[in-house]
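What you see is the complex with one protein chain gone and the rest in place.
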């Protein structure tokens, strides 16, 4: 980065973060050792991709696992994911090297255990990360108890309701959570929204396959299909209709309860059947936001923060957010979360979408320590775009550019989700 | 931009323009006030997207409308569209600020009225813009009278004929324009071509939805479907067949009359149903130039300047223009008309397509004042590509690079459209 971009980077790094999408467990937010960090699917899947057998990953523990993974991350030191590990080791473990050497595995593991078990570790990570609050990903039957709601913001994750209602286990969880039979789906869902919003939930969220094309089912067909699904006799057509119907029910409740509905669009689950845990999903570039046209028209008061998986679909996202008042660009998701795409996509969004409608980034982290390196990666890309597209051509002063950065990093999260 | 790119930018800015696609009305080409400028759908749709109710936009007038819109463009000052407004205010209204402040709305409105009503305003804008001539977008029943044909080049726009022949209003306009019943479609279309070419029309043009896949209908099926359509009894299949048939008729006449046929591919109309005027259309990235394979083979003597809506389809466009002698790359259209895509797409085209087959840019402007900022945006991107890809690696001298720029900005328009 040139000196201007570096200055901007330093400035936007001072903006306290509210991370609007993570998978952090609020009762155990930080890692307990390097095992938790290296257990992140990014590392296990890359090690596996580079040749390490899944069985070996799954059977090792503790220092052995750390050594095994570090040894097999040898071929992936080029990746940006690996650079997160290096940044974590440097920032949180005092290990200063561009490569996390396999020979240091035991030492590092011990050091991580000792540091991370100290009282105040979580607080320390929050402060180092300059993190105010973060959003959770809560199953619909999560009691949402035992944690600080001002720091950990609940978010109702609805994949199970939309796509797995034919599973008896999901039906049972539904009954237990709502005290209602699944046949009383609509009432039950409403009670879930009451429960979640009473606990300061600030969003409803779902991930969607590339061919999902929701339309509200006709009432009678919906009832019939729901009945079949719940009695275990649903066909493919019924399953699809119920998915659509539940999806629209959720959108209706988002409308009533004033919750934004995060749509994460394009993931195909279980593509690599023998992949490591959470390392089996991919995507199909043949998808379009046109599939959500009906929805965006039908629910004008619901804000839809939309994430897409491909750089090419980012143009659709920027264009739909440019036209639809209720469509908001949201972060850089998963396979699009690498600098090559982040920077290009950020540039296009800033050129075409109202700044007030852009949620710059979320970490998607499973453990607290990942928030820092991932946001750093984003801020580097953002600083370059602010420098080249705004400050250098004199469209904004440096402080104006920092203000724009603050909007993307913090203000919009607070305003859109009413945090 | 570095100094080399700046020098190239200055040089190519001296090349007089022929703008090969606008929506300018030749009897009222320039704006009469800031209302005309801010009424451009780019601003109304962005203000609406950022939260301003459509009803408020539609009910305000004059200085009130200017104030209303400027106030609500607050959240979109980051966009490149907003930068066009700033350049216009600076160049044509003597207003020198990176933000067009809402508090200056009344003043600016008054100033715009006074400046723009001065005699010679249109001439002034032509000269400031360094603009020789521009292409119009004329309905098929446009009399093409009352304007200077050497400055305003007619272009036969054919969307209505291809997609709306089932509407009785279109049928009536057809009869009035041609003096023929719509049943005598082929003769009528020929007479339109005679009329347009007698008025120096230089192109036929159409915008097409992403799933349009033209094939010439068999004769008997065509007659049957046309009859049904004209008698108001057409089914979806008839409508599609008639669209295909009329489209092929137009291509035939382009062949006979030596007119290039501008294809603007990929727009989906009316996606956002409650959008502001002209702010309802979007696209679907799932389209391919492969859909036009038959056409490009069938009509080898017709030149097809092709515009696409997506950065990803630009690779198809560059590749089809590389292979098919009759396919020409044309400008940077609508949702692809932002610097992030213009620069990347220009680079790819210059690497792969004969320079003689590239129409660098068109403004798509509704009012004359927009030609300048939009071409500036394009020239900045072009200057950077010429600097980095041609002059720095010593493939071209600076004057050679300016010559290449002239080819894209001017020579090709003149040669391809025979202006």
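Going in written order, the chains are labelled A and B, and every chain counts its residues from 1.
Methods note: a contact is a pair of C-beta atoms (placed from the backbone, for glycine too) under 8 Å apart; a residue touches a chain by one contact, two chains touch by 3 or more.
Note that the structure is a prediction, hence the values are computed from the model and not measured.
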- Query: With respect to the chain omitted from the figure, which of B:347, B:376 or B:406 is a touching residue?
  - Reply: B:347
- Checked against the full complex, the residue among A:173, A:293 or A:311 that touches the missing chain is A:311
- Query: Looking at the whole complex, which of B:33, B:49, B:158 or B:313 touches the chain that is not displayed?
  - Reply: B:313
- Item | Residue ranges of chain B at the interface with the undisplayed chain | 286-290, 293, 296-297, 300, 312-313, 315-316, 318-325, 344, 347-348, 350-357, 389-390, 392-396, 404
- Residue positions on chain A contacting the omitted chain are 1, 45-46, 48-51, 75-81, 83, 98, 268, 271-275, 279-286, 310-312, 335-336, 338-341, 344
